[in-house]
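Reading through the structure tokens given below for one structure.
Yeah, one chain of the complex is gone here, protein chain that is, but the others are all in their spots.
Per-chain residue numbering starts at 1, and chain names A, B and C are given in the order in which the chains are listed.
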Amino acid sequence: MHCNWGVVKAQDIDKAKAGEIVESNKAMKFHVLNPDILDYIKKARRGPQAVTLKDMGLITAYAGIHSGSKVVEAGTGSGLLSMYLAHTINPGKLVTYELREDFRAIAIENFERFGFKNIESKLQNIYDGVDEKELDAIILDLPEPWDVIPHAQKALKVGGRIVSYSPSVNQVNKFSTALPEIFSQETFECIQRHWKPDTMRPDTQMIGHTGFLTVARKLE
Amino acid sequence: MHCNWGVVKAQDIDKAKAGEIVESNKAMKFHVLNPDILDYIKKARRGPQAVTLKDMGLITAYAGIHSGSKVVEAGTGSGLLSMYLAHTINPGKLVTYELREDFRAIAIENFERFGFKNIESKLQNIYDGVDEKELDAIILDLPEPWDVIPHAQKALKVGGRIVSYSPSVNQVNKFSTALPEIFSQETFECIQRHWKPDTMRPDTQMIGHTGFLTVARKLE
Amino acid sequence: MHCNWGVVKAQDIDKAKAGEIVESNKAMKFHVLNPDILDYIKKARRGPQAVTLKDMGLITAYAGIHSGSKVVEAGTGSGLLSMYLAHTINPGKLVTYELREDFRAIAIENFERFGFKNIESKLQNIYDGVDEKELDAIILDLPEPWDVIPHAQKALKVGGRIVSYSPSVNQVNKFSTALPEIFSQETFECIQRHWKPDTMRPDTQMIGHTGFLTVARKLE
Partner (left out) sequence: MHCNWGVVKAQDIDKAKAGEIVESNKAMKFHVLNPDILDYIKKARRGPQAVTLKDMGLITAYAGIHSGSKVVEAGTGSGLLSMYLAHTINPGKLVTYELREDFRAIAIENFERFGFKNIESKLQNIYDGVDEKELDAIILDLPEPWDVIPHAQKALKVGGRIVSYSPSVNQVNKFSTALPEIFSQETFECIQRHWKPDTMRPDTQMIGHTGFLTVARKLE
């Protein structure tokens, strides 16, 4: 393990318990922690633009999903959101669709590295259809989410939800106006601003935009 | 069931399945849905100012909690966040502290009405101490969250997190500067802005502020 | 003068100097001030949706206008922005175009009431053309600002600017993509958030959106 603060021996880390301290050859001290889902997300290999933790929390909350939920996601991308969703719905199973073989390979590498058992990865275009039925939620992070609406309508249970994440207002407009009346819907964005609590001021630089979320619930 | 669109018979609703339609005496049609956690939160009785769904999602994500997590929360308030947390960590148990008997009564009414089995409600001041040990997370929505820090330090497992929700920058400053160095920490707010997707513009009126979140992780 | 705190005699106010106090029949005390531009804007008669003071400041700053500038504005609306602009460029003259006679009547009433001499109001559709030449700036608050671009190109001096104010992203997109390459351009919004300085927190309710500003400069 090489970093700016020296070299730490892997066997020292392996032997240590959570909370113990290991030392690098530069005598810097490191806390050893058991990794959790947030560590997995930070350490995962990243290919395409990944959804932020803020949006993962919002997607999950507005989808109304939890342990045992049946959820489909597309596209997989690097699989970071997949891991968050799978973690939330465990022992429920997440099915995730991805068209590009290269992205899927990164995602599968992440799922295996962090030991996820409840994710099924499909090399399949969700615009062609959704195989699953009676879903609690469908999570979309796709360029043309409106093409999934007819499939989602069949695949969702009554009361189930689509949550679609899009960076552009244009996509939001097309998705929203394509939703038939049997869906209730709302659209919002959340602008995250970090603060410096000691000087009581926001950070100067911030991420001004990630994506808009449209949440649609199937009513009949 | 009386509303602006007429009267619907309770027995009609009881007989209906999810997705079926019942009619009011004014011939208005209503979709019958099985309620889920988001319906419970919307329909819960509210006493003190409740945490929004946006913040529930963010608190859960940044706390890194999920099915099976051991979590303590204070104060209970009307119990809306309690229900969201309990739902997320089920079958893990949520212990929630509340000092005021009147708030606690509202919360317990909500828990019973919606059938929550994995919430333990304590009429107890968390400033006096935390009984639980090896916690994954402690969630605070309190006027003086800094008074909980010494107790949280003992009650959290190594790698566990405190998430504190406060409306005022002053509270954030006091909480943050009271955290000892064995906690890593970050503070942020999320400003939620709803959009009208058809006219491609944000709503004119919006909620400008709910609260700041400080997330602290115990490192040793 | 009738208000919630009683009746104040107009002749008492007329006799008073700035800073003096007059009393209502309920013994409430009122400070008498000389009105300035901000008072005019607050007290003006309002018909259509008016531009906020925040946006007036931003429009003026990004237009780069000041005492002596030659400026055209459309549409006039209730004339609040007209008054702000005229005040800024005085003794320069503002020419303001308005298609609707009812709006123009409200605006002229405001201009006369507050004694503005440097505003020329035209009952004319700016989509048909701009009569003026060598303008420093053209300020647009119109449903289809892109229809003004060819006219603005002729009417602006080299280095002059268009500032277009639109509530919808769709309008912004159409205006921006219609601008020929001889214009440099930028688009932004400013989200104004009021704070309670005593409790160190933002107001709960806020105006989430007024409009987007696109600033374009004619380079040749």
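By definition in this document, contacts are C-beta pairs under 8 Å (C-beta built on N, C-alpha and C of every residue); 3 or more make two chains touch, one makes a residue touch a chain.
Computed from a predicted structure; not experimentally measured.
**Q** Counting contacts across the full complex, list the positions on chain C that touch the omitted chain.
**A** Residue positions of chain C that touch the missing chain: 18-21, 31, 33-34, 36-38, 53-54, 56-62, 64, 66-68, 84, 87-88, 90-91, 157-159, 169-170, 172-173, 175-177, 185-198, 200, 212, 214, 219-220.
**Q** Go through chain A and note every residue touching the omitted chain.
**A** So the residues of chain A touching the unseen chain are 167-170, 191, 193-194, 199-210.
Everything that follows uses one rule, which is that only the chains that are shown with their structure count from here on.
**Q** Give, as an integer number of Å, the spacing between the C-alpha centres of chain B and chain A.
**A** Distance between chain centres, rounded to whole Å: 21 Å.
**Q** Quick check: what residues of chain C touch more than one other chain, meaning two or more?
**A** Chain C, residues with two or more chain partners: 169-170, 200.
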